[in-house]
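Input: one structure, supplied below.
What you see is the complex with one protein chain gone and the rest in place.
Right after this comes chain A.
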Amino acid sequence: MTSTTHRGLLREMVRIRCVEEMLADLYRDEREIRTPTHFSIGQEATAVGVCSATRKDDLVYTGHRCHAPYLAKGGDLKRMVSELYGKQDGCAGGRGGSMHLVDLAAGFGGATAILAEGISVAVGAAWALAMRSTSRVALTFFGDGAAEEGTFHESLNLAAVRKIPVVFVCENNNYSIHSPLAARQPAGTTIWQRAQGYGMPAEYVDGNDVLAVHRAAAAAVEWCRAGNGPYLLELRTYRWREHVGPNWDRGIGYRTEAEVDSWIDRCPIRRATAALRAEEPAVDELVDTWRAEFDAEIGAAVAHAKASPFPPVEDLLDGAYEDALSSQPGRR
């Protein structure tokens, strides 16, 4: 798990950025990663700040934008990259792709591709943890768009009434694909205040300030672990690239260049680097060293994934049921 010093948080953000930038290039140039992929480039502070406040045995569930939380929770990089390449040793055996990452050993319970599904699943997982009297908690990452689904509201209500130990983590990047928040949710309202309406504590945090996110998440996790019930964090951040896929989407018309640039200026990595400069004057060199280190690590994971076999076609049906007999292929 990530070191919780500011330096450790920065290092983890740099790692995730390196992973995603390299994968985005490969996705675009090679066309070998064939799975709809939602990059978190620009949003690293939310995943890192939150996951660094968890224990390894706490559980994280997410929506489709899952690479950053998966990695921040300690998910296996090699198995993630193999999954994107559709390989047998991918974390979901090549069956699930980018939107269904999973690493139970790391406490990453699963990414889901239908909006807001991960929210209810996390509530159920947290409830199971509580029923078994563990001190573990569950967390769920979702976007501002997912907060419009009925299941978001139903899940918050249930978690609140039954005091279920779950932290709702809303990564508010202001867009649902190309639709701005203002077109989807009433002006003057916020997601965190809606959670308060369900009777749980909730907080609005600058999601590009990794230390602020970490502190808020630590308080939220502590609150849940102590048996007080759920907690919601709304983290304001911004997606730099297109909704799905590796490209920039400047100029397609749903947001201005100036807006994108203003958020790139607020890059969470640049910000943490600047904040560290006083106590760590050589921080830029440090980041460069890390980058080189990570590029080597990622390069190795990519090479491994490419060399790995695809799942055998004979195994196509495996896993649909617990036993092979329940599938009755019939005469087709």
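Criterion: contacts are C-beta pairs under 8 Å (C-beta built on N, C-alpha and C of every residue); 3 or more make two chains touch, one makes a residue touch a chain; residues count from 1.
Following the convention adopted for this analysis, contacts and distances are computed from a predicted model.
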Candidate names "sn-glycerol-3-phosphate transport system permease protein UgpA", "Acyl carrier protein", "Pyruvate dehydrogenase E1 component beta subunit" or "(2Fe-2S)-binding protein"; UniProt protein name, chain not shown: "Pyruvate dehydrogenase E1 component beta subunit"
Touching residue (missing chain; options A:Gly96, A:Pro165, A:Gly207 or A:Pro268): A:Gly96
Contacting the left-out chain in the complete assembly, out of A:Ser40, A:Thr54 or A:Ser176: A:Ser176
Interface residues of chain A (partner: the chain not displayed): 27, 31, 34-37, 86-87, 90, 94-100, 112-116, 145-146, 148-150, 176-179, 183-185, 242, 244-247, 252-254, 310-311, 313, 316-317, 319-320, 327-332
